[in-house]
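One chain of protein is taken out of this complex; the other chains stay put.
Up next, subunit A:
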């Protein structure tokens, strides 16, 4: 079914992605991620000694500070901080540096839809830039269910507010390129990249729509994983040439 989107994209087409690392020189790691007009900057400082009061000192602790583009910090920012913290805690290997705190600061430069997924992607790239040990990358995508029932990926702000009755932010692990035979990396008969790290939904959708969003999200996360892989490999070869 052909769907008319304002910017001429097809249903499953993502906006142009751009990512650059090591843009802030004082931070231990930094990255800027943009999907179309949505742009997010993430900086990582750490690991620093000591954990906060209620945190487990046998593990590393992750602290997230979300800075909106304008306005004061309120409840939506606290919710984003909590979601990002839990997502990144499940991605990082916390037992390597116990009793330390890693701070991640996310600054919203422009919000044109799919803000939280962009922030998760930016934060992940910044963690890679800082060299924090991670199990795998977190690849985040936004899927929308329209009032007429079709599902589109990566909506702009206009699409989010006007056309969509519900949307879901989904985060998957990145796809695996492995030299091992196919069967050994499966959990419960499904490949690891099908597992959901995080899922946050807004609005009402039917259960079947949600599972359809999951499928589309998984397909898109494969494309995003490839983009991340190329980006990371390219930048690491550049720096090795310079150094």
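The rule we apply is simple: a contact is a pair of C-beta atoms (placed from the backbone, for glycine too) under 8 Å apart; a residue touches a chain by one contact, two chains touch by 3 or more; residues count from 1.
The rule we apply is simple: contacts and distances are computed from a predicted model.
Colleague: According to its UniProt entry, is the unseen chain "Non-structural maintenance of chromosomes element 3", "Glutamyl-tRNA(Gln) amidotransferase subunit C, mitochondrial", "Glyoxylate reductase" or "Ribosomal RNA-processing protein 43"?
Modeller: When "Non-structural maintenance of chromosomes element 3", "Glutamyl-tRNA(Gln) amidotransferase subunit C, mitochondrial", "Glyoxylate reductase" or "Ribosomal RNA-processing protein 43" are compared with UniProt, the left-out chain turns out to be "Ribosomal RNA-processing protein 43".
Colleague: Out of A:23, A:109, A:134 or A:192, which is the one that touches the chain we can't see?
Modeller: Spelled out, the listed residue whose C-beta touches the missing chain is A:192.
Colleague: Provide the residue numbers of subunit A that touch the chain removed from this figure.
Modeller: Counting over the whole complex, subunit A touches the hidden chain at residues 54, 74-76, 78-79, 82-83, 85-91, 166, 168, 171, 173, 187-188, 190, 192, 194-207, 209-211, 214.
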